[in-house]
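Complex shown without one protein chain; remaining protein chains in place.
Labels run A and B following the written order; every chain starts at residue 1.
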Amino acid sequence: MKAATFEYVRPTHIDEVVSELARAGTDARIIAGGQSLVPMMAMRLVRPELLVDINHVSELTGIGKNNDSVCVRAATRQADAGRSEIIARVVPMLAAAVPFIGHNQTRNRGTIGGSLAHGDPTAEVLLVAMALGVTLDLRSEKGERSVNIKDFAVAPMETVMEEDECLVAARFQPAPTDLRVTAVVEEVAPRAGDYAILSVSAEIGLDLGGFCRHLRLGVSGATPVPFRPHMVEIALADSLLADDEVDDAVHLIDPVLDPESDVQASAAYRRRVAPGLLGRAIRTARDRAVVSLV
Amino acid sequence: MKRAVTLTINGEAISSEIEPRTTLVDFLREDVMLTGTHVGCEHGVCGACSVLLDGTPIRSCLLFAIQAEGHEVTTVEGLVEEDGSLGLLQDSFWETHAMQCGYCTPGMLIAAYGLLAESADPTEAEIREAISGNLCRCTGYVQIVDAVRLAAARMRQQ
Partner (left out) sequence: MTDTTPRIYVSTKRRPKEDGRFVSGAGRFVADIARPGMLHVALVTSPYPAAQIINVDTSVAAACPGVVTILAGPELANATAPLANAVDTPGVKIFPLAQSTVRYVGEWVVAVAAETRAMAEDAAELVEIDYDPMPFVVDPTEALGPSSPPVHSDHGNNILYDRVFTWGPVTDDFTISPHQLSFHVRWGRSATVPIETFGVIAEWGAGNQILDVWASIQMPSYPEQIASSLKIPLNRVRVHYDVDVGGSYGVKRGIKHTILVGYLARKLSRPIRLIEDRLENMTGGDMHGPDRRFDVSVAFDAQGVIRSLKLRALEDVGAQTGRAPFQLGKPVSAIVGAYRINSVEYHATAVSTNKTGQTAVRGFGMSPTNVALEMAVDKVARYLSLSRLTVRRRNFIRAYEFPYRIPSGSEYDSGNYHTVLAKARDLSNLDKLLARRDAARALGYVAGIGLATCLEPGGGNSAFEPLLNPKNETTTWPESCAIKVDRTGRVTATIATSSSGQGHQTLVATIIGEELEIDPDQIQVLHSDTLSALPGNTPVASRMAIMLGGAAAGAARKIRERVIQIGAHNLGCGLDDVIYCNGRVVRVGYGGQFITLDHIALIAHREFHNLPPGLSEPGLQAIHVEQVPQGGTLPKSDGRVQMYPCYSFAAHMVYAEIDRLTGKVSLEDYSIAHDCGTVINPDIVRGMVIGGAAHGIGAALYEEFVYNSAGQLLSGTFVDYVMPSAHEVPYIRVAEHCTPSPLTSHGQKGVGEGGYLGAPAAVMSAVNDALNPFGVECLELPLRASKLADLLAEAE
């Protein structure tokens, strides 16, 4: 399991990154944390001729906040996102997801952008991005563009990113500040910390009366790419998130589920468990928010 | 084509010529002859290859050596005290017999070292979380948990 040969460049500026990509065409890959790419290279499932290491591009790391969004730069380590005070406060769903991403050694190296750019449908970061409707900034020699996440991840391991493009940042809408906001991620994995059979996320905001004024949900593992179940969000809007309301609403996702069977679980299992798990996440988030209300 | 790389390993500056495709673990083992770091899967699951990169645990099978340019790498061989005697964590692993075949041990030590650098009095759950990315087929982890607890207690006493 040794990677095929490749050339390696280590640009320090984003302009160099995109010009290297433009020069190499289809044969280049960006490496950031390498936690997904390197195993695929070791198995020779991926064999770039040029590896563009973006770990030394300072414009590509860091977390910032302005009025209308929180910007997580692509090469930000998952562990750093998990430790970020801004993320904890303003993007609580991402903070809740970080402990589920691999293990501490992989989070110390793996990046937020890497999880998104691979389009790996089991990646927790993709789940969160979908649920929160993240905007991604992409850059190539030709210029910059922004893409909404739901137009970005189109199929398992497939995104609309062109070969000459570099993911620069993901922009998250901040969670409302006038509500009690909590976020919960629930996962079924054969081994804790490893790839999930199913994962769901819920971020809720309750007003002082306990009514749900903010709800963002994500479901992964039961469709080719994770999705945001708007229908459930709408059904539960302004409700008290009572158990029966939640349990009814989560079944609105049933018609869109389209899971496959694999070694770990049957399609029927995924179909049955996904709504239940979503309900569990919502209820847990609700209970935590309620506790913080009283 | 080979490229030059310079990095610090266990406190010593090392320069070498390597193919970019050489992973850090292969570089450590084959070029620097530090064979304490082991290979279990080469696809990032078992944790046998764990080393510290600038003080934090990472998987060295998922990092190309050339990417470690300018960084500081610490391997199990670097966990010993200055006089060459066993470090406290290593000694605690011995004291509780936190191993059998010893193959996962260097990676476990690195994972545990990373934990103790951040937490002086970790709970059992925290210890388990910290070593959960390291597979051990021999021990069932119990004596490893004991070892980390013992090491933490000894460190607190120091």
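FYI, a contact is a pair of C-beta atoms (placed from the backbone, for glycine too) under 8 Å apart; a residue touches a chain by one contact, two chains touch by 3 or more.
A quick note: this is a predicted structure, and the numbers were derived from the prediction, not measured.
Looking at the full complex, which residue from B:Val5, B:Val32 or B:Val45 touches the chain that isn't shown here?
B:Val45
What does the interface between chain B and the hidden chain look like in terms of residue numbers?
Here the touching residues of chain B are 19, 21, 29-30, 34-43, 45-46, 48, 75-77, 80, 86, 90-91, 93-97, 99-106, 109, 124, 127-129, 131-145.
If the hidden chain were put back, which residues of chain A would touch it?
Here the touching residues of chain A are 1-5, 43-44, 188, 190-195, 197-198, 262-266, 268-269, 272-273, 276-277, 280.
Operating definition for what follows: only the chains that are shown with their structure count from here on.
Between chain A and chain B, what is the gap in Å from one C-alpha centre to the other?
29
Sort out for me which residues of chain A touch chain B in the complex.
Its residues touching chain B are 1-8, 10, 31, 34-35, 38-39, 41-43, 51, 53, 55, 79, 102-106, 108-109, 192-194.
Where on chain B is chain A touching in the complex?
1, 3, 19-21, 23, 26, 42-45, 47, 50, 53, 56-59, 61-64, 66-67, 69, 111, 114, 129-130, 132-133
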